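My structure is below; once you've seen it, I'll send some questions.
Just one protein chain is left out here, and the rest sit where they should.
Should a chain be cited, it is by its letter among A and B, assigned in written order, with residues numbered from 1 in that chain.
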Amino acid sequence: MEKEKVIEVKELTKKFGDFTAVNSISFDVFKGEIFGFLGANGAGKTTAMKMLIGISKPTSGDAMVSHFDVHSQADEVKKNIGYMSQKFSMYDDLTIRENIKFFGGIYGLSRKHIKEKTGKLLEELQLQEVADSLVGSLPLGWKQKLAFMVSLLHEPQIVFLDEPTGGVDPITRRQFWELIYAEAHKGTTIFVTTHYMDEAEYCDRVSIMVEGKIEALDTPKKLKQSFNADSMNGVFLKLARNVE
Amino acid sequence: MFERFKGFVNKEFYHIFRDKRSMIILFGMPIVQILLFGFAITNEINNVEIAILDKSADSETEIIINKLNASPYFNIESEVRSEKEVEEVFQKGRVKAVLVFEKDFANNLQILNQANVQVITDATDPNTANTISNYVQSILQHHSDEINLQTEAPYKLEVKSQMFYNPELKSVYNFVPGVMTVILMLVSAMMTSISITREKEQGTMEILLVSPLKPIQVVVGKVFPYIFLSVINAIIILLLGFLVFQVPVEGSLILLALESVLFIITALSLGVLISTIAATQQAALMMSLMGLMLPVILLSGFIFPISSMPEPLQVLSNIIPAKWFIIILKGIMLKGVGIAFLWKETLILITMALVFIGISVKKYKIRLE
Partner (left out) sequence: MKTIKYIVQKEFKQIMRNKGMLPIIFVMPLLQLIILSNAATFEVNNIRLSYIDQDQTSLSRELISKFEASEYFSVLGVYPSKKEADNALKRGEVDVVLEIPRYFERDLVREKRNSLAVYLNAIDGAKAGVENVYLNRVVRDFNRKISVELMQPEDRTLKQMNILTIPSFWYNETLNYKTFMVPGILVLLVTMLTLFLSGMNIVREKEVGTLEQINVTPIKKYQFIIGKLFPFWVLGIIILSVGLLIARVVFNVPIVGNIGLIYLFTAVYLLVILGMGLFISNYTDTQQQAMFIAWFFIVVFILMSGLFTPIESMPDWAQKLTLLNPIRYFVEVIRMVMLKGSGLGDILWHFGVMSFFAVVLNALAVWSYRKTN
């Protein structure tokens, strides 16, 4: 397949003193993919992702995100990506509308553009009534959907999601993944980390990190086959046992 | 039950001791303050820059001017020639005082028995101005006495002053109790209020409340490590004061220890009270630091004597716990008195602590409902 590579990672490593959090990982992500970055807590997923989004300097190795080098072109990288952090970082003491306006402004969108987007976004998420309520007063599920949409305001090529569905009910999780699918359909690449193994089933391809290394990388179907498991959960358990 | 409580207290200790930066400031601050106060801060005047406008320029004025220059208090920066120059030299801030000797100074002294010296001081700092005025007057008075020695003025009354509790008039004696009070007060109030509001902000407070620990245990557990810390701080300050500056503890060490613990508890309960009012860490920090710092420093008698303040402020100073503790500290350390002389102040501190705790508990209960 001649699909375009939007993320290229070669032997990316991050050490903290003696401790190697990310151990020489290499992989590629294609345009329009939903790429699942899985692993247990502490396996190194978040550390790896932080290098890709340009807020952590790699100890060694290379990574190209959206055709820009994370080492030397971090600012360019940031212009082309969106990010939703684990803590769903919106400003609790600003309203929904104000949060959208702020992040839109930071990304350089024109006022007209922001207004347009705000209207569309509120409609899509059906948040029109609470548009002028403080984000802090929203239930978690709504905050999370909002954070996702805000990360897409500037129409980035790739969006990085760090554990986006932590702590919400299954229905909201399902709705969230529908939003993700919609985006991917438009051509946006989705890079998502999660420790919910069932969500792995929703991804196009999945990589599993164990203790800093990538121990498996393929489509969910193929992984289940090769590990002889019924579910991604099973795959993961087998992998974890192998490493022990 | 006690095991759980102990575990909780241990967690608090870990929190505190792991925060190296805060630890350094916590223990370093009193040390730096004492050293500064002991070595650098003083009310006395030294090497004050003055200027002279000598309209006589005779032998008498020369003697006096030399005396002034020789004194460690003054330094003659320049001689000016006119009134206008006097203004200039003040505006530029080069001198703090200008002495003006009148014309025919020596003659007037001999013939009229009186000669005048005008002491013009830059009174933007009224305290220094007053002190300078007094010192100059003393030097001139002394000179006057010397001249008159030959004539042996009759009916001389001598004043023999005895300085009690601080014979050498060391400013450190006044400051060390003050520093100890201010530090214990601010640190205790601040650290307790942050500790509790931080748990509130992070949401872990609710977890604690749901646990089998009773609310009172949570509060005591949170507060306990700081008693320990503050006691260490107090010991450091006293030791430094004693070893480096010879500030004594004339009275009972045990009484000192007990009163200190009482004050620490009072300050801590103030911290708890603040934490019931403040919604965020930021608010708690601002309330305890910015809200308490100046009032404690200015109204407790630490630097400025309370008796010099206007009546309403003197009354206001009574609600500052620091004021009472400073009296207690000075009493035990410098006067060597016992509880018999300090029961009133001790009782007041106990009452304050109870009031703070009482209000905190009430507010707490209201919120739980």
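We take it that a residue touches a chain if its C-beta (ideal position, glycine included) is under 8 Å from a C-beta of that chain, and two chains touch if they have at least 3 such contacts.
If you're wondering where the values come from, they're calculated on a predicted model, not measured in any experiment.
> Of the chains you can see, which ones touch the chain that is left out?
Across the whole assembly, the hidden chain touches A, B.
> Using the document's definition of touch, tell me which of B:76, B:283 or B:355 contacts the absent chain.
Considering all chains, including the one not shown, the answer is B:283.
> Write down which of B:62, B:79 or B:125 is the residue touching the left-out chain.
B:125
> One chain is left out of this view; which of B:41, B:57, B:207 or B:347 touches it in the full complex?
Among B:41, B:57, B:207 or B:347, only B:41 touches the chain that is not shown.
> If the hidden chain were put back, which residues of chain A would touch it?
53-57, 74-76, 78-79, 81, 83, 85-87, 89-91, 93-94, 98, 101-103, 105-108, 134
> Since one chain isn't shown, list which residues of chain B touch it in the complete complex.
Spelled out for chain B, the touching residues are 19, 21-22, 25-26, 28-29, 32-33, 36-37, 39-49, 90-93, 96, 109-110, 113-131, 133-134, 136-138, 140-141, 143-144, 147-148, 151-171, 173-174, 186, 190, 194, 198, 278-283, 285-287, 289-291, 293-295, 298-299, 303-305, 307-310, 312-313, 316-317, 327, 330-331, 334-335, 337, 341.
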